[in-house]
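All protein chains but one are shown at their positions in the complex.
Chain IDs A, B and C follow the sequence of writing; residue 1 opens each chain.
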């Protein structure tokens, strides 16, 4: 079983009728619902206004893959929690940042760059898959048309992705590296651009497929207790001494 | 002219006779001396115990490439200064981290990872060039033997380098990605492993060649004032309106 | 099930008593034996001296992952067969090149480079894993000591690997990118350096683990019938016409 925690800011869906109409139970529960069809996944949710943002040490330390959606209240996430998330990724936890989470504290901490971009509401996106052999692209068509989506445009100020899987085309004239993967520490990080709160993007089956694949891809080989910086003895010196003794 | 600032912790060379014998004027002045042979470079130095660590806003904002050597007192560099350095790299400044600067605050901030490794004093290193077509490898031989150098061994916990230029071999049995390059923001970052304070590594002509090349490589195309995240209008909508009007 | 075909030159093991002692049934059958412990794999073998090198169209077109070991008789493999292998990789088939297969025709065709290197028999290798989060590194220790192995040394003249997973250390002073992965067409290619015919390298459990993992990693999402270069109509023009009609 892969232990997945879906974190959501969960403010828009309670405060804005338009958003509530699209995600009545919140974006996190929409994601939980479609992920739950995969029997290998064990899924919890956590939100900003819960105690400890819903991410107690117990929850975090039993999470294999953390999915993050945030937008207007990135600053409400305590720095101490951000550091714990960062450390857990270093030790192996997968991290999937969705849409406006490009500016979330954990993602920026991991990227070590500004994560800036261009933006505009209410565009139309064509999402092109350029690496169909990737795990995240399995059973995903070469193009997904998203009728209404917030435009995010280049330059996306992130480190060069280790793998660029999707490029977005927007009707207003922009392009975007919409699906990017990085190795970070012992963990894996995936950023996926579609998913504005007022658009029903997470109801699209192909998007659900991508995110389900991403969870499997981000599931770690193992999670270390800590990352050390050890002094180590020479291994060859012992061999040399043996050689010397034997002559 | 490329404005280079060589930053050095400059404690070992004042406190330890063995180190002072190797670098009587400090590592920074040794580096300044060999870089000065390149007439395109305009070189300043800065050290930990100067006011503002020698890096006033004026100095930092007129630096194109910052070279950094630090070891035992990384924590003495104020977080506020680290953030200024980070921001300047985002805007285009080059950053070259030397040896134990793998654990310096600016480098860790830029990498977004632990930068851990294995280590052991007093090994012998063979530095292999695996990308001889790179600017940093120009006129550099395929192998440089460093008679005594501190071993740094894998796993080096950094993001996958955009370019891996040198791999180190150590007599004790380890390997290391000893010369790594990354694009970060509008800037370029180079990490170079050799250069322990008690070894005369920076006196080796081939090492000097590598670092001189690295300064040219890291010199930015331009330096931006800031990195914005702007709303932008659709460019195509205007074209569509024109098309509609013309029919 | 993943259909794996293990191809072997199979001359050394029949002509050289020393090699026969190490691999009495041939390298291909040694590999087949350890892969057979994985119930998801369906394994066949093929050798140079069989009809069509054992790779009829039927065999090739039902192969998901092709493993290749060759050394002294690369030139005996017909160019026509090489082109069929290349085309099948373009369409998705995985290809795993072992040791001296760095100079095999299919590998050189896929790399588009000379694949040259330095070499020397009878060295000792330490194989370091630098990307433990990779599928191929799952359950593999950070270091594998191979008591006797042929040295392959840098510069390894291959395109920059998409993923560098293992670096080899040799007692004679060299390093090597010993485990490299590339995306090629719709297929995935893995090169693994250890495995000289007179050394019992493929009997080492950790090496067996790596190759078993590599088969799973190289197993394609899908295999296409052919790679086309099609003219496509504008999708947006139709939308524009609809917009114009509706106004």
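The rule is simple: contacts are C-beta pairs under 8 Å (C-beta built on N, C-alpha and C of every residue); 3 or more make two chains touch, one makes a residue touch a chain.
Small disclaimer: the values here were computed from a predicted structure and weren't measured.
Chemist: For chain B, which positions touch the chain that isn't shown here?
Modeler: That gives, for chain B, the contact residues 92, 126, 131-135, 137-139, 162-163, 171, 183, 186-188, 220-222, 235-236.
Chemist: Touching the absent chain: which residues on chain A qualify?
Modeler: Residues of chain A in contact with the hidden chain: 126, 128-132, 142, 153-156, 160, 163-164, 167-170, 173-175, 177, 240, 243-244, 247.
Chemist: If the missing chain were put back, which residues of chain C would it touch?
Modeler: 86, 90, 103, 109-114, 116-120, 123, 151, 153, 157, 159-160, 162, 171-174, 182-185, 227-237
One rule holds in what follows: only the chains that are shown with their structure count from here on.
Chemist: How many angstrom lie between the centres of chain B and chain C, each centre taken as the mean Cα position?
Modeler: Distance between chain centres: 36 Å.
Chemist: Between chain A and chain B, tell me the centre distance in angstrom, where each centre is the average of that chain's C-alpha atoms.
Modeler: Roughly 29 Å, centre to centre.
Chemist: Starting from the mean Cα coordinates of chain A and chain C, work out the distance between those two points in Å.
Modeler: Here chain A and chain C have centroids separated by 31 Å.
Chemist: For chain C, write out the residues touching at least two other chains, lowest number first.
Modeler: 126, 131-132, 163
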